[in-house]
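Below: one structure, written as structure tokens.
Note that one protein chain of the assembly has been removed; the remaining protein chains are unaltered in position.
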């Protein structure tokens, strides 16, 4: 019995060591970036382990004001939240029908959507720009959001379909026997059950779009429309010819990073409660 | 209901993804700079050129390395973390969040961080190795041309492991907890539980994640590109990066849009073949519970 306990203890210890060590590295990574954002450039390169005793808060002021990160922040928040909301509105019902509906060509249609994931995005740069300009949506956050939604559909539907497919069908049948309409079954039975899946898709897309810069680089021009990741991109490209402010770059990165971390903490809480709710039934 | 539920997604998908993609496919049959010149019809010329382009093949090799070696490492870690996190650890939520964390950070931040880790002379890794007295290891140039691809992979796997852990864990959490408890009461080890219960129960999730990984690996641009710096060297090329270099005038004004588009189309078919293959190889009965 004793021996058994120590063995279990050792295994426990190993588990904590592996998972804890890996997690600790993530924390180190975040801390290092934040510390880097408070350093002076000389120390950043010469003493990457040093702790800024005299923090250079000016890096933040410069980034937030001169580089207009304040404006970009709002743009990013608007574009990303609107896009994710619209994306869910569009793809959750579609995924539901594709995974649980009964109609001819369902599988084919589902595959057709999945194929979209294979299309390399750079292929679409020029055609999309032309389409958006023709529709008078060029260089606008609205246009960018629409493109974001469209291009995120395949991945979202693909993942959501998986979640819907794994839901027990008894509840569905029971609801139908109780006289629920198709829509009521979706709204009151399946949607709540799929909560954790939807949250996962929302988080993954939010994070992806928050950090997306290639499409926005193509579709947006005016500085007042820029998003945070474009701001980071222009900081990086300014390193050539005029910049060299790497500490300032880290300040920008921290500004981009903090909201996603907060959001993730809040939403992951949600995911957990969603899962436990599902477990009660 | 079917129509109402499907129509918005389908319209957006057709209009802003399929339609432009078809335009691009058509463009790949021409030679054009994209500056409004009259494209020259070359038929499959761009594709035959692709087949005899050593840079493209080098990029394909890198891509396969990412897919296979990176994939084994990523999924190995993801399975390990799922197993350990589900073995009744305290603070599972916290650990899970921290493992996923790199995924929510802008890629440039991550690549800049890793270049500080691997930097010769002043880098984080080098100074740790020096402090530990491992001078021979400390003098290795981790980002020299012969090592830089693997240095890049370390960072990539670091991110991806977190991403796929989340997906696989989300699947594993749907497995009814009483199954785990029953198994644990009968004395099954963590590994046995994972292999005999979790894995078969979440087989559909695994297939989804494998497909996602393959697609991701085939299309990968951002991470190696940002890691490569302003003038990425060919040791880090993936086909999608090559597409970018050839078509979008990065550092040099190379504007072979037709050729670049052909690379994209080739990638698309590569993705299709991979998905079909994966579905065929991993075909199994879907488990319902």
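As written, the chains take the letters A and B, and residue 1 is the first residue of each chain.
To be clear about the criterion, contacts are C-beta pairs under 8 Å (C-beta built on N, C-alpha and C of every residue); 3 or more make two chains touch, one makes a residue touch a chain.
The rule is short, and it goes like this: contacts and distances are computed from a predicted model.
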Which of "Extracellular solute-binding protein", "Threonine/serine exporter", "N-methylglutamate synthase subunit C" or "Carbohydrate ABC transporter membrane protein 2, CUT1 family" matches, in UniProt, the chain that is not displayed: "Extracellular solute-binding protein"
Identified contact with the non-displayed chain, of A:34, A:85, A:217 or A:261: A:217
Sole contact to the chain not displayed, among A:41, A:81 or A:111: A:41
Sole residue of B:64, B:141 or B:190 that reaches the chain not shown, by the stated touch rule: B:141
Chain B residues that touch the omitted chain in the full complex: 33-37, 49, 55, 115, 118-122, 139, 141-148, 228-234, 245-246, 248-249, 251-256
Residues in chain A touching the chain absent from view: 40-42, 44-46, 66-68, 70-71, 74-75, 78, 125-126, 129-130, 133-134, 136-142, 217-218, 221-225, 233-234, 237-248
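Keep in mind that, in the parts below, only the chains that are shown with their structure count from here on.
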Residue ranges of chain B touching chain A (in the complex, touch as defined): 1-2, 4-6, 8-10, 12-13, 15-21, 23-24, 34, 80-81, 84-85, 87, 89, 93-110, 112-113, 116, 119, 122-124, 127, 158, 162, 166-167, 170-171, 173-174, 176-177, 190, 204-205, 208, 211-212, 215, 218-219, 221-222, 230, 240, 243-244, 247-248, 257, 260-261, 264-265, 267-268, 271-272, 275, 286, 288-289
Residues of chain A that touch chain B when the two form their complex: 11-12, 15-16, 18-20, 22-23, 25-27, 29-30, 32-33, 36, 45-49, 89-91, 93-94, 96-98, 101, 103, 109, 113-128, 131, 146-147, 149-151, 153-155, 157-159, 162, 165-166, 168-169, 182-183, 196-197, 200, 207, 210-211, 214, 229, 232-233, 236, 239-240, 246, 249-250, 253, 256-257, 260-261, 264-265, 268-269, 271-272, 275, 278-279
